[in-house]
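Mind looking over this structure? Questions follow.
Removed: one protein chain of the complex. Kept in place: all other protein chains.
And then chain A:
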Amino acid sequence: MIRLEQIKKSYMTGSEQLDVLKGIDLTIHKGDFSAIMGPSGSGKSTLMNIIGCLDKPTSGAYYLENQDIAQYKEMDLAKVRNESIGFVFQQFQLLPRLTAKKNVELPMIYAGVKKKEREERAFEALRKVELEDRVDHLPSELSGGQKQRVAIARSLVNQPQLILADEPTGALDTKTSDAIMDIFSMLNQEGTTIILVTHEPEIAAYASKTILVRDGLIVDEEVRGAVR
């Protein structure tokens, strides 16, 4: 489903060229639950941004469902982000002035879904993360774990092929983290492809495959037999 071929990304800092990604080859199959691990500065965030179509590689090919995303224009990338990818961030990234339901509706607004259908689907997604009694709460009225559940509901409401979670438990305590990870496991069992970025081995353990990134290269890929 996802195939990265010799993905390179470099930035110019002053006159010096900084190579963040030095040729990443990676294949992710449909239904995979992968964890990208690596120390900070390893390039895993950049890799994540490229997979999430928030950034474009300097060179290389990125196939998403056999489409070469690397050649896409910004407008098409926005469409890919909207329809094919769901984001879950460490800092939740909810809009503070919108209720949980309105936050979940946001991707559908950009997808042009009608109001009535939007409301139904938003409620359905919130029910899936067991927040049906918090639909009209503002993010400030929710706990960290609840906020992250809203974010997960938002990420899956457009039925994307892929959910990208960037340190989704980074701001949560252990117990809440486990609850959140259970939701990801559940979603994965239902067939959603999930890519997780983390530096915590306990969290990565939820995934069926761990990809270790160091100095802009994939140094190790480890496949576990089954989801824990």
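Structural remarks
Just so we're on the same page, contacts are C-beta pairs under 8 Å (C-beta built on N, C-alpha and C of every residue); 3 or more make two chains touch, one makes a residue touch a chain; residues count from 1.
Heads up, the rule we're going with is that contacts and distances are computed from a predicted model.
Set against the options "1,2-phenylacetyl-CoA epoxidase subunit A", "Macrolide ABC transporter permease", "Cytochrome c1" or "Putative luciferase-like monooxygenase, FMN-dependent, CE1758 family", the UniProt name belonging to the omitted chain is "Macrolide ABC transporter permease". When you scan A:Lys101, A:Arg121, A:Arg134 or A:Arg154 for touch with the missing chain, the hit is A:Arg154. Shown as candidates are A:Asn82, A:Ser177, A:Thr193 or A:Thr210; the residue that touches the absent chain is A:Asn82. Remark: the residues of chain A touching the chain excluded from display are 49, 52, 54-55, 74-75, 78-79, 81-83, 87, 89, 93-95, 97, 106-107, 109-112, 154, 158.
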